[in-house]
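If you scroll down you'll find the structure; I have some questions about it.
The other protein chains are all here in position, but one chain of the complex has been omitted.
Up next, chain A:
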Amino acid sequence: MDINFVIEKFLLVTILFSISLVIAMYSTYAERKVAAFLQDRLGPDRAGPFGILQPLADGLKMFMKEEIIPSNASKWLFMVGPGLAMLCACIGTAVIPWGQDLTINGRAVPLQVTDINVGVLYLFGVVSLGVYGVMIGGWASNNKYSLLSAIRAASQNISYEVAMGLSIIALLLMTNTLSLKEIVAQQHGWHWNVLYQPLGFLIFMICSFAETNRAPFDLPECETELIGGYHTEYSSMKLGFYLFAEYINMFVSSAVMATLYFGGYNYPWMDTVAGLVSPNTAALIGTVVLFIKIFAFIFFFMWVRWTIPRFRYDQLMNLGWKGLIPLAIANIIITGIVIAVVNKF
């Protein structure tokens, strides 16, 4: 195996991993600041200027707390739960193209860990696996509330996965490929998929909210009914991992939405910009644009959380099965007809 290849992938994975963790860390800070802004408060402002050291203080606190494992819990699975949640959250970034190829010493270095030709399905698989962390942790706690929460998480994820898959099918009808790299390359400049698939994007976004267990879909950790839900019995860094995994999931699903529907690293007049600067700089500008889109989505996630109240459980199921799935199927049929007509004439 080529040593350069190994080094470049190793670096890319390390950088991506640290970026995910740092973004997740500062999302907790951003969440509290956004909440404060929306509720006309100040938010955390004690640790460092504007409270920017708050996430470090919180992390330290999580590590120092006493760790409690309930005596009747299934010990091994109790530990597997948070680990699985973190693992599933972190592996999603592997197939996302973070920018155009860089050229270093005459070698084209792709800013993507791997370009498998079933990239979209891989992401989908990671999403569907994500629920195991919650389910195993909730069951292993040996607590009625945690068990109820685990059951809720399972049924919610299964329900919204169907609509999510159907909304992606309409997109794939247009792109004709499952490789994320090609899907992004097709959206060059202004040809973002959201312009052609607005309904599909709306369904996909709602389902992402449900899959990441964010408000208004955070029924598995509904405090008013289930105390803390699946992490009721967790303490110390195990609890920290669950909370952290949620923020990494938010980051990954923002990146997926930006990649699939909002053009990834593409932006209008990118060809003009590419003419002015060197190719490597142009690629890096694209990466910065992608991150701006991701941050915009993360902000949107928080904005929704502090604006819309939580659903009731039957409302959640009705929305998923009677609202989103028929809409997604209609979207597939309309997209199919339009494509057939356009190809005919």
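One rule holds for everything that comes next: a residue touches a chain if its C-beta (ideal position, glycine included) is under 8 Å from a C-beta of that chain, and two chains touch if they have at least 3 such contacts; residues count from 1.
FYI, contacts and distances are computed from a predicted model.
Undergrad: Going by UniProt, what is the name of the one chain that was not included in the view, given "NADH-quinone oxidoreductase subunit J", "ABC transporter permease", "ABC-2 type transport system ATP-binding protein" or "Succinate dehydrogenase iron-sulfur subunit"?
TA: Listed in its UniProt record, the absent chain's protein name reads "NADH-quinone oxidoreductase subunit J".
Undergrad: So one chain is hidden, and I want to know which residue out of A:161, A:218 or A:233 touches that hidden chain in the complete assembly.
TA: Only one listed residue reaches the unshown chain, and that is A:161.
Undergrad: Sort through A:151, A:185 or A:327 and give me the one touching the missing partner chain.
TA: In the full complex, the listed residue that touches the missing chain is A:151.
Undergrad: Which listed residue, A:178, A:203, A:256 or A:332, touches the chain dropped from view?
TA: Once the missing chain is taken into account, the touching residue is A:178.
Undergrad: I'm checking contacts with the chain that's been left out. Which of A:7, A:118 or A:338 qualifies?
TA: A:118
Undergrad: Which is it among A:78, A:139, A:217 or A:244 that touches the chain not included here?
TA: Only one of A:78, A:139, A:217 or A:244 touches the chain omitted from view, namely A:139.
Undergrad: Which residue numbers on chain A touch the omitted chain?
TA: 77, 116-118, 121-122, 124-125, 127-129, 131-132, 135-136, 139, 147, 150-151, 154-155, 157-158, 161, 178
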